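Apart from one protein chain that is not included, each protein chain of the complex appears where it belongs.
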Amino acid sequence: MADAVENKKNIAEGVPTVTLTIDGRETTVPKGTTVLMAARGLGIHIPTFCWHPKLKPMGSCRMCYVEIEKMPKLQVSCALEAMDGMVVLTDSDLVKRGRRAIIEFILMNHPLDCPTCDKGGECDLQDQTFAHGVDDSRFDFQKYRFTEGTEGSTFDDLRIGPEIVLNRNRCILCYKCVRANKEAFGEYDLGAYERGNIMEIHRAPGRQVDNPFSGNLVEICPVGALTNTDWRYKIRVWLTQTTSSICPFSSSGVNTLLYKDDHQQKIFRTTSRPNDDIDDGWLADVTRYGYQIATSPDRLQTPLIKKDGQQVPATWKEALEIINKRLNEIKDKKGRVCIGGIVSPSLDNATLHSFSKLIRVTLGSNNIDYRTQYRMLPKEPENVYDAMSARSFKISDIDDSDVIVAFGSDLVKEHPNEYLRIRKACNFHSASVYSVNPYRVKSADVARREMIYKVGTEEVFLNGLCLAAIEAGMAEGGDLKEKISPSTAAEAAAICGVDAEHLKELAAAMANGRKVTFIAGELVSRSRERLCISSALANLTRLLGLENKGQVSILPHYANSFGAGKLGLLPQPPEGIRNALTELWGAWPEAEPLTTDGMLINMKKEEVNGCIALGCNPVMLYPDREFARESLEKLDFLLVADLYETETTGLADVVLPLASWAEYDGRYINLEGRVQRANRALKPRFESKPGYEIVEAIAEQIGDKLYESSDQCEQEISRLVESSNVQPLPDKYFDVRPAEEESDEEYPIALFVGDDPHHSGHLTEKANSLFNFCGEAYIEMSSELAKKLDLKEGDSARVESKVGKIIVPVRISTTINNDVVFIPRNFSSTTVTALLMRKKRTDRVKISKVVN
Amino acid sequence: MKEILKALVDVIWKMPQGLLVTFKHMFKKPITLDYPKKKEPMAPRFKGLHYLERYEDGSERCVCCGLCAAACPADAVYMEPDENENGERLAKVYEINMLRCIFCGFCEEACPEEAIFLGREYEFATDSREGFIYSKDQLLVPHPRKESAFKRTIRRIRKIYGVEESR
Partner (left out) sequence: MEQKTLTLNMGPQHPATHGVLRVILEVDGEKIVKATPVVGYLHTGIEKTMESKLYYKAIPCTDRMDYLAPMSNNLGYCLAVEKLMDIEVPEKVKWARVCLAELSRIKSHLVWLGTHAMDLGAVSMSLYAFREREMIVDIYEACGGQRMMTTYIRIGGLAYDLPPDFEKLVRKFLKEMPARLDDYETLLTNNQIFIRRTKDVAVISAEDAINWSLSGPMLRGSGVKQDLRKDNPYSGYENFDFDIALGETGDAYDRYKLRLEEMRQSLRIIQQAIDGMPSGPYRAHVPGVVLPPKEDILHKMESLIFHFKLITDGFKSPKGAVYQGIEAPKGELGFYISSDGTNRPNRVRVRPPSFVNLACLPVLCEGSLISDAVCAIGTIDIVLGEVDR
């Protein structure tokens, strides 16, 4: 009785409820709840195989049998809706007998593979047989074996994807993998075939299971039918220890669990640590396999110093002495402003903050930036772009949004977890999703309407939305109409190349939506016109009052991008942060601050002579490779700290080995502003050191220690994080006058550059498994375009721009549209940034076939 | 007085009886053995140095499932699995630290593949600690050999565990 009252309190007003009795305890649950969930609410555990909290129930395994009064047979509780007055028994003799029979049935054809099966020890089937089965079998016949396609494999294993091995003999046909693939990820490369005894889960004909979420299929498999190659035959689960960590590759800060062995000092796998606020328990493959960057043998082993043009191994002491000498030389000769600091936004708070203090206080320079991969960064402090990209945003708020707009973002590649959230909102809450992009993307498959605007017309599209809203009388425009061009929605639609009706539909959806989530992605933040687009977005936000009934944000891209902003690692941080930092440090450098852009320009002009690049690789990531290289080559002194040898470390005078995220305790701030901790799983490999230790060592060598203890640093960080609030948007409309888009007859095709779905940043190609998914750059184009250019899948294409050319294999995509191509930027073997020019808004290339 | 008398009787009469017991043993065969030259026969269940069994075709029985290491109360077994070209699981590293081992036979009992057995060897002293860490190569029985594994050990062990021969 008490349970029922207690439960009722947690249910919102006005929700219809039902009251039922489970094992003699009465409970009240919202209408539509399944019996299984009602029992879980009471803390009664009902065993399941095929049920998964994030998937729709199916009832295929029948393990969740319960007995219900007045029902003649046992019922599957996971698919049975709770009714008023139901009397449920979850542990009666009949139920026990039913479960025993199901276990016996499932084990009938199960091979005796436990000794070789990697699931052994964490297998649902083992656990439930042990808990609910008997230790004797009546099945005394030959077991059925699936041998088709597995010639040469003793245990009938079948590799169905780059990282997945399928063993159909072990499968208990719970369909969790197929359902998750379909429902949660929208992928169809796995299916169930045949019927009865010979029913099997198999990849779709001619397909590989290589979707960017495929690792989850292995994790949810209750038996050892699906195993990943990284964990396969490496170690037994009871010999490993776990460390809770977070994903260092995504800005969502997905929670993970690292399985490691202290004895071998090795991480063996990553699994999810379900956190419903962030990740729902799904991991993208880059998160799942990315841990391999920490354990690769290619890691930098010792510091390197340049002697006679050659980089030679050195001790930390030697390296630090040289750093001290050279930095002091520059300071004495040229003054303090001649030193710059570029840092990776994937590093933890302590590293970022101490680095900021090193540059600003110890070295007295104001040149510091964490944005390496963006061109033509704005110089003005408190600009609208910075404001728009640091809005408050909650991932879990996507769930109950009824209108979701993904603008300028290839979600699967940039924000896989947010994409899954959107799918969930669409599947479970029937949200209307609008995908607005310059080219067709995979994530548009859940969209009610996909809109393709012309390349380089983002701000026109947003203006068009404002105009459509005003024209339809959905919002009071005030003076907005005068401040933007063009002047009518129809005109804007024509410029963007979208249907005016669609524009109106989207405007209406946003204006009338109960809760709106507006996500803008990399195509906005990478654009040269990011200020203009952000202003247009700010106008739209203000016009429709989106901040009051939802969330609008330009999502940051890297694990700690948001944190870097909050800690003031910008050349000109917002007033509040700047004041807080000045107060903490008692000093603020006077010099003119420079962005990454500015630093590179001034390096070229030899006005910046020394640079410290911490964990980043500007040569590969800056969208103008030659420019970045030439600039860095002109430096008197370049210090780079990284995990691996990269193109930038090749130019460095001193290279320091950096510890990976798994090798120290670090805190990261995800895109929601949530501070999360990644715990140390391993000792730093070889002689590498965590970022903040490197910074401290440099500071100690040059002058004073930055902090007495790491606690002091943490205290400063927490004060900063507390003090920096969300910047309010100014109470006015911005002028948005779209620039004329230049076109070039010679280079007709627009090029988009981004992450491959299986990669992130410049390090993940060192992860073996991710390399197996995709190991080299490619050019993605539509089949029509390929036909026009006389190219086939796998052909080598020469891609040329004004500044460079690369040769990459062709990959035909069914989604991309005809006038654009996509090349991933994650591969050091083919750096696509060689094609880019920093001053251009749209990168245009021409493509020809390479004839052997 | 009586006590002294009894003691006297004991000394004169009872004590020689005891001495006779020891005296008689002079004519008995000694029960001790001339050890390094002669050895006591061992019971069939004797637990000595481990060895890893092979199949008739010479392939290893051990699949490196880790149950022996899990069952070992002294944590003497260490192993790292590996995969061969047929997708079979086998041990890359298999080590038993004989200094830790207490020869309880739990590994033999736990083994689901009839791969590890405790043999009859008990004279394996060496003069270095490293010498007591037996690697997989040292533990594996040589191949080929005269008698089949089944005849030599598995049948014997199955008898101990009461496994029927017919299967």
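Just so it is clear, A and B label the chains in written order, and each chain counts residues from 1 on its own.
Definition applied: contacts are C-beta pairs under 8 Å (C-beta built on N, C-alpha and C of every residue); 3 or more make two chains touch, one makes a residue touch a chain.
Bear in mind the structure is a predicted one, so any value in this text is a computation, not a measurement.
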Residue of A:126, A:227 or A:435 in touch with the missing chain, whole complex considered: A:126
Selected residue (touches chain absent from view) among A:110, A:515 or A:798: A:110
Residues belonging to chain B that touch the chain removed from view: 7, 10-11, 14-15, 17-18, 20-22, 31, 42-47, 66-67, 70-71, 73-74, 102-106, 109-110, 112, 114, 118, 158, 160-164, 167
Interface residues of chain A (partner: the chain not displayed): 103-104, 107, 110-112, 114-115, 120-121, 125-127, 129-130, 133-137, 139, 238
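Methods note: only the chains that are shown with their structure count from here on.
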Chain centre separation (chain A, chain B; CA means) in Å: 56
In the complex, chain B residues that touch chain A: 63-67, 69-70, 80-83, 85-89, 112-113
List of chain A residues in touch with chain B within their complex: 114-116, 120, 152-155, 157, 165, 232-236, 238-239, 264
